[in-house]
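All protein chains but one are shown at their positions in the complex.
Up next is subunit A:
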């Protein structure tokens, strides 16, 4: 592959076609290449167009950059148009802010560009035939709209959307309008929404195009939120109920999707009657897609009931529908089971522990579901459900889920372990003690370092939940192993617990305190990795224990380590001293710590010195250090 005899010649490697002149500044480069036949080059130029404007400054950008932008709006390559749409908001903001600060044209010339250039470009891209371009432009308009002055909202923004809504020829325009009415509702405000938008939406809800009716059904939530409960019930709800009976299933499905959003904006009464009926109707719809969507939204719908209301008014039928979802695997509806698991904590939180008996069977079925995503979701939320249902139910039901998940796939296990201490907190002392050996065995039973890392972080919190002598007897051994793990990330995540552990031992177990201190001194005098992790331990020890104890036990070790022949150790000592020791009032005043600090600030190694002199590195400081090192 590399045996040709030709002597390598630098000139062979000039690729005129793809080389661009890198002596040009960004703006000159844009001027030279915006029309390149090579679309990738245009893409990169448009991706960097904001940076180009910033670099060139306001005056040059107005003169030379603005006139080029129209080319990107009509670029033949959709992805160029899309990336341009993504840049619209930051570009518009740039022109607006800079002209204000420079008071160009009385500070208004940037705003004039917003109204006369950027908003028209955005609308042009919103009705682009490529839907992704349209989507990006819609998102851009939502952001840009917040820059428009109050008095211009109606003439410059709403009126354009009304034109789109009233265009009988092109349904895409009416679809875009239906989306924008909702997305921009917060910008229009309460008054315009009530006086104009609601009527327009009602009009569009009766559109001959099913896609328009579908879009309306999906885009009502922000309008309802803006006009409030009373108007929602009076004006929007009747339309929504009609749409939910549309002859086209796609429209009915869109309504199912919107149930939770609408439910947030209606009275308790309407929620418990009309919307529950609507849900039940959708859940029995002839179309499988409408049904599935209704079930998918059920958890979120239940969660819109307040806790008080649900105690008095949630029809048990909804809970029944919800728990039925757990068993849908038999009907090959595995998505339903996922939605059920995903929404389980929200539903339990809404209906409260008193309704647990109606949900328990479903939960026990879900924890054994064949899909690991279902089990992962439950593993992640185990601690939340435990907190809501309380100690008694947790110990009776959830501990078996806990045991199952511990033996499960890593994806499931790791999700649960991330909140292990919060789960353990719900359990009574006896049951905690019973599970402690199981928890301590997790690290040795896995070869996945991420699991070791997760569980190690939990052990510090668990130390606070159990008697001090139990910390000594059960926890220390596993902690020692984790602090010496072969993987750096595990050592660093594990050591976070050391402060809490020492604190707990200081509170209640003298022997444990002696043992642990001896171990920490052993780290300080051990091999390279041990010495390094000792220095990291200091941050977390200092956070939790009496500063006097820290001064006596650990500062002498740190002073020794300033003589360490390995610079990396001294770097860590420097970072700790500057960022933590010198920020602590007791330590800062102590002559020992001052001695420590002055040794580090005079270290011969540039990195040690850097960390001793600056806590949060800034370019300025890096630069100064660089300059010094060149002297």
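Keep this in mind: a residue touches a chain if its C-beta (ideal position, glycine included) is under 8 Å from a C-beta of that chain, and two chains touch if they have at least 3 such contacts; residues count from 1.
As a convention for this text, contacts and distances are computed from a predicted model.
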Absent chain [UniProt protein name; select from "Small ribosomal subunit protein mS29", "Phosphatidylinositol glycan anchor biosynthesis class U protein", "ubiquitinyl hydrolase 1" or "Serine/threonine-protein phosphatase"]
"Serine/threonine-protein phosphatase"
Which residue from A:274, A:419, A:458 or A:562 sits in contact with the chain not drawn here?
A:419
Consider the whole complex, including the chain that is not shown, and state which of A:100, A:281 or A:529 touches that chain.
A:529
Please pick, from A:110, A:221, A:345 or A:499, the residue that touches the omitted chain in the full complex.
A:345
Could you pull out which residues of subunit A are in touch with the chain that's been left out?
1-8, 10, 13, 15, 18-20, 22-25, 38, 40-45, 48, 51, 55, 299-300, 303, 341-346, 349-350, 376-378, 380-381, 384, 415, 418-419, 449-450, 486-489, 527-529, 532, 565-568, 571-572, 605-607, 617-619, 622-623
